[in-house]
Structure formats: C-alpha cells, structure tokens
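Showing just some of the chains, left in place.
First chain written, first letter: the chains are A and B, and each begins at residue 1.
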Amino acid sequence: MNKTSAVQTIGILTSGGDAPGMNAALRAVARTAWARGIDVKGIYRGYSGLLNDEIFDMEKEFTCDIISRGGTALFTARCEEFKQLEYQEKAAEILRSHNIDGLVVIGGDGSFRGAQKLSAQGINTVALPGTIDLDIACTEYTIGFDTAVNTAMQAIDKIRDSSTSHERCSIIEVMGRNAGYIALWCGIASGAEDILIPERFDGNRPKLENELIESILEKKALGKKHHLIINAEGVGHSYGMAKRIEQATGVETRASILGHMQRGGNPTAKDRVYASYMGALAVDLLCSGATNRVVGYRNGQYIDYDIEDALGMAKDVDQYEFEIAQILGR
Amino acid sequence: MNKTSAVQTIGILTSGGDAPGMNAALRAVARTAWARGIDVKGIYRGYSGLLNDEIFDMEKEFTCDIISRGGTALFTARCEEFKQLEYQEKAAEILRSHNIDGLVVIGGDGSFRGAQKLSAQGINTVALPGTIDLDIACTEYTIGFDTAVNTAMQAIDKIRDSSTSHERCSIIEVMGRNAGYIALWCGIASGAEDILIPERFDGNRPKLENELIESILEKKALGKKHHLIINAEGVGHSYGMAKRIEQATGVETRASILGHMQRGGNPTAKDRVYASYMGALAVDLLCSGATNRVVGYRNGQYIDYDIEDALGMAKDVDQYEFEIAQILGR
C-alpha cells in the first residue's frame, strides 16, 4: 500500500484494434505500479470483458517475456453497449467491487470515450494512445505505428524487387483507416513514385487515375524500371485501379493489399520504449490524483491532456513534408 | 579460352516469374565460367530480350553485391512467340552471332521448353529450376521456394498475433499456382489449424467450407484463441470463404492474400547456397559437352536430367507428411 498515492489498485485493459507495443505498455503499467506499492488487476477483452467481470490479480509472471511480442496479452474486443449509461454504471460498480480505483485504458479514440465515461462514474482513468493508424490528434506518436510502418515497408521492399525484375507497376494498399500516415511514411521510405492519402484526395477517382496514368507514362519514358504506388486504405479501390491503369498504360500493373500482418509482429525498439514510458507515466499520473487524462507525445515530450480536449483536436499531414515526399519520388 | 571445354562462351538468361536466389545462380554461373576460362554474356529480359538482341559482355562488377538481393539483375519477361519454330531459329542465330555456344536458362517449366528448343537448334543448353512454387517434378528443391516460404511464414506469424488478440479466424492465401507446397510448409510452420491445398481438394467448395466450419466450432469449443487456415492459391476464393464462414460460425473471420511480397526479398541462406551450387554445376555440365539438361536436387544430391524426361515426371505431396501436418494443427 502506498499512503501518498491517490489510488491503491490499478486495473488495466486494452481495447479496440490491437497494436504492437500494447504488451510493452501494460507491462510498464504493472511494473511501475508495483514499484510504487500499488496493486494491479488485469481485465480481459476490453470493456466487454470488464462488463463480464473478467478480472484477475496480475502476477509478476504475467508481465515476463511479453515486451517483445505483438498483440495484447489481455486480448481485446469491441463493445457497442458501453456507449449506454447503464453499462457504464455497471462497469464502475464492478471495478469498485474489485477495489480498483484507478484504470489505465490502452486503445484508440473510441476507447478514450469509454475512459471518459468511467471517470464520470468516479473511477480515476488515464488513457494511452494505442493504434497503428496514428490518427489521434493530440499526439505525434501512437503505440504500434512505428512497427506497422516498418512491417509494411519491408513488405514493399520485397514487392519492389519483383516489380523491378518484371518492370511492372505495383499498387500497394496499406492500413490507416481514414488517415494517410502509414501510407505517407511507407511512400517516402520505399521511394514510391506516387503516394495516395485521404487527406489529399477530393473523392474524384477518374481525376486521380488520370494523374496516375500520366505519372506512369512520364516515368516510363524516363527509363524507370518500376513504378510503385502506395495507396492508403482511406483511398482504397486498389484492385480496380490496377486494372484500369493497366488498360490505359499498357504497363503490367498488380495490386497487393497488405492486410492484417500490419497489426502484428514483434514491436520495434521505438514502440517498446515509448510504450514503456507512457505506461509508467500513466501510473504516476494516477498516483498524483489525475483522472480523465490521455497521455500523448508532443514537441519531444510526454504530456497529458484532458480527454475531452484531446478528442476535440484536429491534425493534418504537414504540407512541406508532403511536397518533399512527392519531389523525392520523381 | 579453355581448350578442354565443349563451350567457349556462355550466355545466361532468367525467364518466367522471378524468384529470390536467381541472382545467386547467375553470379555462380558467371564466376564459375570465368574460373574455367570461359567468356560470359548476359541476356536481358528472357527469351524476349534474346530475340531483341539485348545481349552484353558480362563484367565482374555485374556480379558483385547481388547474391544478397531478391529479383533478377537480368530482368525477366514472358515470350509467347518463342513457342514458334521461326523464333527459335532466329534466337539460335542471334546467339551464334555473339559466339554463344552454351546457354544457361533459369526459370520454370515453360522456360525449360525454350531451352529444349534451343538445344534442338544446336545451342548447348542447361536449365536451372527457378520458381518459388516448387512445382517442378524432377527436383525436391527449386530456387526461391525457401525464401518464399519464410516470407509467407513471417507474415503469418504477425497475423497470428492479431488473430489471437481478437480471438478471430484468419484465412491466409499464399502463392503456389497449382501446387500446394508453399501452403503445406506454411501450414506446418505456423501451426495452422487447417491447410488447404489443390492436391487434396476435389473441387467441391460447399463440402470444403462445411468441413472448415465444423473444424472451427470444434476447436473453439476446446478453447483455442485463434484459428488459422492456410489456403493455397490453387484453391483460392479466400475472401468469399471468410464471409461465409463468419456467417455460419459467428466467429469473426478475416482473409489476407499475401500477394507479390512472396516473390521478392533477400534470399535465405539455403536459396543462396543451393542456387550457387546449381549455377556452378550448370557450367561444368556445359564444359563437359552436355546439352538439353536440367539440374535438380534429389535424394540429397545435385543431379541432372534430360529436359524431356524431366518434363514428363510427376510428383505429389507425401501422404504421411500431409497427415502429420493435420495432426499437428489439432
């Protein structure tokens, strides 16, 4: 027991889509809590498991050898009903029945909403941004993004080998939901000729495809051996695009949708290290009495925001960086 | 010049789909030839490039730092017209105009046919099995298979992380054309619950899907956290299967088609080493006067066959091994 801490027992759950580094984060939460003299309980399957009372005393062993593993040892699930007040009240009650007075939630925007509601129910909550999509406005870093980008980039490096051998055009679709960060990073990192992101797409597909067709013919004329197009999930339609581009250019064109491999895999060093610091900070925030906070990384520092404020922020792809990305692919 | 060799100038081309290790093979052909006092000419873009006279004197530098790279430094292309006699005659003439009296062809079944035709035109030819699909009957090893399997397996390991976290069923479609070797190896190596290969598929899709549905429900009842199905390209239809399985079982099911990443990437040690030995052997066969041969690896040895004989062979997945694969996934 820690007499100076505002909380005595911390619960942890992971929610929404899984992301590499979640294990590093939950390990850091648990170990920092123990170092502060605080008890730790694990909650399986996100808010859904919380409502089913899937709560256990976390032991040291649970946190061993997980830092290097993808996925989440606490499992994750979606939970539509948690948007309703009665379930939020029930969840708070269940947490109290386990003496959990502090809760760390690792997940995306939707998971933050849940943490906010539980805070309103009197449970001190801190949320950590866990998503490969980097689509959380209050932070320049989200747990899992670095691993996802490296996974996608390595797959694209391989596709490029084959694309070059066949002097082919390849469209590679990467994840990111409505955000283009994974596509932008992969585009720069793999030296792609074209990068398609929802933030710079006006919805006019024929125009987009005409621009691509021009770009392919122009670069072919310059002697390029392959043409890589990185396409964000938020733009999509890769298979159809490939067909129409091949017809229009006469250049063999193939599409690959990288899919769920981007969500897993051993986390990179950055994801392990940043997730660890964020997990530790979440505990120290709860100890100091904070609630309804989300941890972010901004301007080179770990900071925390009110969840409501965080959800109200907006961010966009930097225009200078996007232009440089286009210049470098030429 | 090598007075005891049956050939004085060796040409090299890569043909058909590219495969990791082709560079190791062509490097070994060139370096062994030089060590034997024989000249080497490179031919770009397979038989198509040969007909276009895209032939160059290969220098030492061309073979430096390529052993570790995927794809083929000689590029590759398909060439429908090469099936016609007049083009075969023209190709032999072009080769003779460059003093090429020996030719090494790296590719699959189709490429072997071309080598056979050129042999009939008086050019001494040796073919090497270069394909990720392992679908060449005369050999237990083809250049690129080991890399492709490892690439697919590593992607599946990542998908499994996410599949486990969400307690989901995942269908992963791997390459292999009409052969199930990549799927079988990936299935065993990733501990998949089910492995679908064309060699054991009777074409009855409803029956297949019913068996999968039973298997998923049975394993779910036993408490399995994920259910992996490795599906060979030759069975295909992964997206549709995923939808129907999800509807029938209520278990969230996602399909991933790994695609062209399986064709590229830095070759594994095995692909570099075996491709190197095969390349060296091809040269020593040509020196000894052999023609119309294909190099294989069988019963633990590098051997060579008459191309016609090789094309007439058949092979199948070993039944004991397939049964073990099924037992281990239970």
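Everything below uses one rule, namely that contacts are C-beta pairs under 8 Å (C-beta built on N, C-alpha and C of every residue); 3 or more make two chains touch, one makes a residue touch a chain.
None of the values given here were measured: they were computed from a predicted structure.
**Student:** Given 2 chains in view, how many copies does the entire assembly contain?
**Tutor:** Number of identical chains in the whole complex: 4.
Everything below uses one rule, namely that only the chains that are shown with their structure count from here on.
**Student:** Mind listing the chain A positions that touch chain B in their complex?
**Tutor:** Touching chain B from chain A are residues 14, 18, 20, 69-72, 75-77, 151, 155-167, 170, 225, 254, 256-265.
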